[in-house]
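Below: one structure, written as structure tokens.
Of the protein chains in this complex, one is absent; all others appear in place.
Lettered A, B, C, D and E in written order, each chain numbered from 1.
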């Protein structure tokens, strides 16, 4: 039987990845200590791996596809084919950034000032490539943890991952530069992409994952409108997709349904009400096919 | 930029308040030890405070609005403007009561019997006002905790908060009187209410919070009915809101949709089925605009 | 007032049973240490009991109805009336099996080889009946726990409950035979079934529980289709229930709604899209009345 | 090599048993999920088993020795050789009792009143033997848990394990009779006791376990006394063991050391001080060889 | 029978108080939710109470004695008799301080600058008394928690409890003044102190508690010394108590024992070794009677 081997990220993203696959229609089971979870699709096998190692094993062909951050694909310099971005939730999740940080009172103001300095980071390859691009020579050492407490006592600067920068600020560190932004991606090997069966299977999985991701930030709005208010109400709805309008048995009344970004609902509900919409309700969605 | 500063209750209500704001369209972030959570609306700033102190700081104008129990507004004697009640869920949440409790075998039968007695309570001001209203003089002392174990050894009676009374009964206490019922409220300062921008912003937030609260106890029922059964089926639906009826492509068939209280569904589904409704389904709701 | 006393299973199924009743419209409250949870229906009283004992007390009339595994009804040899099966989720829950297991290298190959052997199990009555049916005599001893580590040092074989067999394999045990498959059931006493009021009440509860269970594995699919694609799209939908089709205000466009098994969605969404369906969305369901 | 296989109790006694063996000089290692802990004595192998099953497997010879409650040895009716009692700590641990308990208002006043009644218990064999000894016939059913909530709804009486009776009182139950007192014992099979090597090894282990148990309730008291006060001080010391007295380099002064029950120290220290003892100190002990 | 009722502090000190009583020879039992722990001395009854309330109930005679911080005795203005200080461990426990703290950049430099200001504190009475002593008038409001985050937004200054000041510094607060230092005390009512039996009983308990507290910071040092080194070694030992010296069977050798502060051991061991002491060992102590 044809088989697709997919690597999922072990650790902090594991639970939300399982939940996302479930929403996409693939149910994963496996106790927390196992590295070989099972899935209810006989054509797929799963492996749990650290994000840092994922693209290395996809590129080398031991995995057909994997999910990890763009940063580690770049750090490993892996040649892989990206299937789709996976932004788990726009509301609560910003991309992470790899930033150069130094103590508030450090004289370092740009990458150029790093010449001859000592830098600690979890992403040694990433930093070395960036320094080379900038023509700077410096000592880059692998940090096994607690990178942010190492300046200025042990190193001159650090390159660390941050979402909001608040942890860095709490340690009195100043962000000097951003090396890269990163978000989670679903990617496959070039070999898998050129194999017909794997290509089709990967596109199907990607379509369903995107349908589930899409749904996370969208909702269905429903309301009833009398004919006289129909245009006014429609004018308040986002122009992106035209709403579904159907006549009701009560003459002169219409039902409107439309999928909108959850983030605009708080703005348009007062407007819709003012424009004459009645019985407005909001319903959550499992999948939205783009 | 215009800013609205809102106080949210620290403690047992915190998680459900965050969840309610999210359902209303406002996403709050903040680790559990921080008192300054962030929200994805630049016009709002949040503070976490103990319920007991909320109305004091709203009245004094340090906060524009706050969420806390009616009891503590009363205990503080604060002059504030109430925006809406916030009953998180009718099914599982009853209002709390402040009750006068004494040992089963105590001679105390009414507030009048408290003359000259010793009373422990967390709500000293509340009890003192109530005693004064009843023309009774007694020693009211602040209880730092475990109020229910203090009678009869340390005090003659207690005034404590209870929902079902079961904890009091478990300590062999008898409820003599109820001082007040309390539920959570969203309120603002009189100054904020007279400021145009703040007034509008507060009404919008209140509308969305109520839409989310409303949805917690309501569901959408959908079903298909043939023309002959249409009246019989409609007769089973609660009269409050008229259902949405639309004709289907199959001649002589109609689709009915209606929002009903979740609590009546278990009663009407058997009736609807008996009246000829087919394909009955129930869908949960995020918001219901009243 | 008429009263129905129902026993619910204490332990691993308790939380999902409470959640199921809530979805069916019955809200249960009770702290984790209480054996007498309350429910928001004055005609029902609840008791929490171990699954193993449930059918014994239903048969004896101390409970009107109960929820437990078929295996323990059989082990107790109880004469009860089954109202409905309760498969909590097809995706993630397989029936459990009672299996005969021995060490990989044991000479035991069938029930016949158990003659004169020592067997440990939690279900002594179940095993003794099965041995008798097979005309085999063996020592069956009650196992107080950790049954799978007792072979071969303390007993020759065990009869244990398993879902996937993985725990048995991890202990190097081989499954020789399956005594029975079991799943959760809602059942009542013969007396309750012949009482008119209890009979009607039980059927209503059973209908609602099934509506909630049904909904767990089903979803609502909605999409818009132009007239020309209508037949092609309908051909992709499962034949089981005919979909609800209604004309839209835009001439020549139709809205299709249909309830389908969640497990087929991942197969049909790509097909529906290919057949011309637009704006496909999936919505979760609380109840589906069969 | 000669080997002794010892069963240790799985569950609530496990941790204190490991600690006791460590104090006796035997260090046990094994993660909490393993049933085969290792010990730093190549002549011993360990098995973890439920207390209820221990004596059954010792009697049958699969274990040479075991540790469990006297109650389960009796319930199993096992013929084993008792090596020593193991009272982990006199201060904090009383023997447990198997008691007959009924609701406060039950007419049952003695074992005789159980004729024809229904009794739930975890110790079916124990209760059946006791009823037979008293010439009483009753239905004894195995209770899978929560025995104390079964009266009076499901059974007429229960036989349950209790230390202080407080849990029974909390359920409004009255203790009618005590079937037996039980404490932990170290015992071996009759075969092991007649084997020379095992006999010697078991006696050595028993001696060391007792030395460790002994030490738990004893302490070493040391003090200095001048010749004139020597008799007065010695008069305050427990007569059991004569104290060790040695002359100091300072003429006319003596050092006294004595091992006493920890429980009497709080009584005698004020007396010793009054009698002229100086520099009184108390030291904890690891082992006291009787 | 004569009875002494003692209040123990509920909360963070509870576990160490139980441990201290055990070391003193009194064993307390009681599950974590009970307010009436039991003790193995029939002449004593225990109550668990919040530290804040202890002295109030001792003064009023509902308790004979209690353990709480000096600060709350002072805050309550209670007239009680102090039996002994209870410094649980000099190494790891410093006295707590009640300090006036303001934001780093606040103009407030002394108590005088508080005139007309708003102050939040858990110890309202303590602060009001202190302000009165300093002739300053200010608004003192009770803080229900998280006092340190209230400046400067809600109040101008706070009076809070601190041990090292590090939490205040982490909130960018500056300590302006110290209102009082506090440590734990064992105290009784004036009535109990004048009752002969209670007086004697309290002195005995106090002696034993002090013996246990004393032992926490002291150890026994033992060593052997030849006659020639005896004076040199003795010269290194703290002068406080003369060491116990006894001749050994080996002519010309002496054994020395002495109780010393644990904190000096790290200083004197190298010196003792240099002075010729051999076989130096250190032993922990349970009680040291002063």
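Just so it is clear, contacts are C-beta pairs under 8 Å (C-beta built on N, C-alpha and C of every residue); 3 or more make two chains touch, one makes a residue touch a chain.
Quick caveat, the model's predicted, so the values are computed rather than measured.
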item: Neighbouring displayed chains - absent chain, whole complex; value: A, D, E
item: Per the touch definition above, residue among D:215, D:237 or D:281 touching the missing chain; value: D:215
item: Residues in chain D touching the chain absent from view; value: 24-27, 29, 40, 204, 207-208, 211, 215, 220, 241, 244-247, 254, 259, 283-289
item: Chain A, residues in touch with the chain not shown (by the definition above); value: 10, 35-36, 47-50, 52-53, 56-57, 62, 141, 143-146, 149, 153-154
item: Residues belonging to chain E that touch the chain removed from view; value: 91-92, 219, 224, 246-250, 255, 262-263, 265-266, 269-270, 273, 279-284
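Basically, only the chains that are shown with their structure count from here on.
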item: Chain A and chain C: spacing of chain centres that average the CA atoms, whole Å; value: 36
item: Gap in Å, rounded to a whole number, between the CA centres of chain D and chain C; value: 44
item: Interchain centroid distance [CA atoms averaged], chain B/chain D, Å; value: 53
item: Residue numbers of chain E (touch at least two other chains); value: none
item: Touch relationships between chains, expressed as pairs; value: A-B, A-C, B-C, B-E, C-D, D-E
